[in-house]
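Structure below; questions to follow.
Left out: one protein chain. Kept in place: all the others.
Per-chain numbering from 1; labels A and B assigned in written order.
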Amino acid sequence: MTAPALLESRGLTVRFGGLLALNALDIDVRHGEVLGLIGPNGSGKTTFLNVISGVYSASAGSIRLDGADITTASAQHLSASGLARTFQRSRLCLPLSVFDNIVLGAQKRLNSGLWHNLIQRKALAAEVRAIAAEARELLYVFNPTLADKLYDPAISLGMIDRRRVEICRALIGKPKLVLLDEPSAGMTHDETDQVVDEILGIRKSLGGLTIIIVEHEMGLIERVTDRCVVLNYGKKICEGKFRDVASDPVVREAYLGQS
Amino acid sequence: MSALPSHKPARVWPLIVAVAFAAASLTTLVLIENQKLLGLTLAGIAALCFAAARFGGVAATEAAASENPWLLRGLVLIAAMAVLFVLRDDNFGLLMVATVLIYATVCIGLTIQMGYTGLTNFAAAAFVGTGGYTAAMLGQKGGLPDIVVLISGGLIAVFIGSLLILPVLRTRGHYAALTTLAFGVMFTVFLDANELLGGPQGLKIPGINLFGWDFSDDLHIAGYTFSFYVNYVILTGAVTALTMVLTGLLDRSWIGVWLDVVRLDETAASVFGLKVGRWKVLAFTLGNFLAGLMGAIYAKMTGFIAPSNFTFGDSLVMVSIVILGGIGNRWGVLPAALIVVLLPEKLQFIQEYRLLLYALVVIVILVVQPDGLVARRVRTLRMEARS
Partner (left out) sequence: MGTIGQHLLNGMMQGTIYGLVAMGFTIFFGVMNVIKFSHGDVLTVGAFAALVAVWATSALGMPVYVQFIAAFIAAMILTAVVGAGISHFLIMPLRNAPPLNMLLMTMMVGTLLREAIRLFFPNGTNPQRFPELLPAGGFSLGRSFFRFDALILIVAGVASIGVVYWIINRTKFGLAMRAVAEDVETARTMGINFARVIPLTFALGSLTAGFAGTIYGLYYSEINYGMGLLLAVIGFTAAIVGGLGNIWGAIIGGYLFAGLQTLVVAAMPSMSDYKNVFAFVLIIVLITWRPTGLLAERGSERV
């Protein structure tokens, strides 16, 4: 029927003490789709991202990425196998330059050897120039003026530009799967629209990037996602196209909060 | 891409003036005996530095230095020779300069640990002491060439450090603080109790002899006599210079970025695939090696070490130097080390109160100017091809 999923979780469960944050989740993410993850506050959306990116570990169940079991993989391993993410609260290193921040995303492609970094400075310089050009290009797609701020400290940027830099950091590593944790957080409606358009533009130019997006802003979800999964109390309560999901009575009840 | 740098002579002058100014200040501060005069000179130097910062002199110097690194290195070499010539028979002055250089190098190591990587190390003096005692014990046995003895000082410090960092790598949190703190406090307790290591009385150590170059002999060059301490200033100066160059390269490389990221956000670092533990180990190792190496040189230079040279208070003094110089600012370490080492020697009334004073200064800096006295610059990893 369909090709095997890029990411599949089976019976994924996370417990914090007595709290069941994720309860036996089965979620499939198909190649090249944008999956929206929605649900009321505390329903486990961000926890799900944290488990698949290796920040938390699963209490039970399994996760597969491209067929390989990554349930117990370290964050480092996950990054190497093509996973990148942004964070709900901006996690840029503010005192560092935009370039230093973005370069972190390309870390696995760069030579971190002592000899290369301290002695072979010519080769290092060539590497730096190549990555700088890539970063500029990427930033340019988002915001042409941002490309000129490559060496400004991240702290000097506004909220929207910081978010753009975070997304660039996730994209420069050429990941298979990108996790976006509330890209609209801390931004106005117009800014959100802008960033969404940019994400869609980038996706088109990169061709078939797979994205999981956690979001409260339903307008955004409606515009960008191919499919949605609704969580409540750590359980999947509904799945499908946004329009169908939004009209589902179970989902409405969950959002109204009376259960 | 910005234009390639062109050679404008105007850009070189600030650098020459700055190096000459630094050398002149250093020599004057070392030579002055009168306490009032010293105060005035310090105030004058501070005023000049402030003015230079205010009117773009510092920026011009930095630009010139980053465009002509070899000119900077050459100028520093010439200035160093000039300082040595002026101070050639001032034993006390030369000893002080060498001590400042030793402190500065240890604190550059501490900058890599604390300033870059965010690893707390409250045992810098104990690592210096480890190197010193290693040199003393190996010296007593005899037979080993001094180059091996000095490097062993560094390696033993690295070894002890690697035992301490073990718990740090297993998890994140406050363990680095705990283990280094415990080591820093326990080091002197241990030495005091240990008869084999001389107990509270300490140990005597012969001077350095590197490949037949005997450091206890005066130098005679072109009819001038140089005190034997010049040997030590040359050695420590060379090590400091090499350390500065390598630390600069480290800072302006991928590794420099990774160390900063490890300090600023461990979670982001590991999510993007950095092996956080590996970089912590590298930083801890580099810093401890420098401390141990300098400790060995220090022991050989002074000819005598005792537990009281390496107390927890001394570790705090080194941390103060790092903060005074601006956390993570390796250039700032040099003047900071000079002030912290020199002032108590010159102003006797400060000696007794120095720890109190440093503590107060650090507290004020942390509240008023959290980045340290002279904030570290934002790294610009540009590296356009140079002609």
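Definition applied: a residue touches a chain if its C-beta (ideal position, glycine included) is under 8 Å from a C-beta of that chain, and two chains touch if they have at least 3 such contacts.
Everything numeric in this text was worked out from a predicted model, so none of it was measured.
Screening A:55, A:80, A:118 or A:202 for touch with the missing chain picks out A:55. Of the listed positions B:39, B:56, B:74 or B:167, the one in contact with the omitted chain in the full complex is B:167. Note that of A:9, A:23 or A:46, the residue touching the chain absent from this view is A:46.
Residues of subunit B in contact with the chain left out of this view: 114, 118, 120, 122, 164, 166-167, 170-171, 173-175, 177-179, 181-182, 185-186, 189-190, 192-193, 263, 267, 312-313, 316, 319-320, 323, 327, 352-353, 355-356, 358-360, 362-363, 366-367, 370.
Here is the rule we use: only the chains that are shown with their structure count from here on.
Rounded to whole angstrom, the centroid-to-centroid distance between subunit A and subunit B, based on C-alpha atoms, equals 42 Å. Here subunit B touches subunit A in the complex through residues 246, 249-250, 253-255, 257-258, 260-261, 264-265, 267-275, 282, 378-385, going by the rule given at the top.
By the touch rule above, subunit A contacts subunit B in their complex via residues 53-55, 74-76, 78-80, 84-85, 87, 91, 93-97, 99-100, 103-105, 107-108, 110-112, 114, 117-118, 121, 124-125, 127-129, 132, 151-153, 169, 173.
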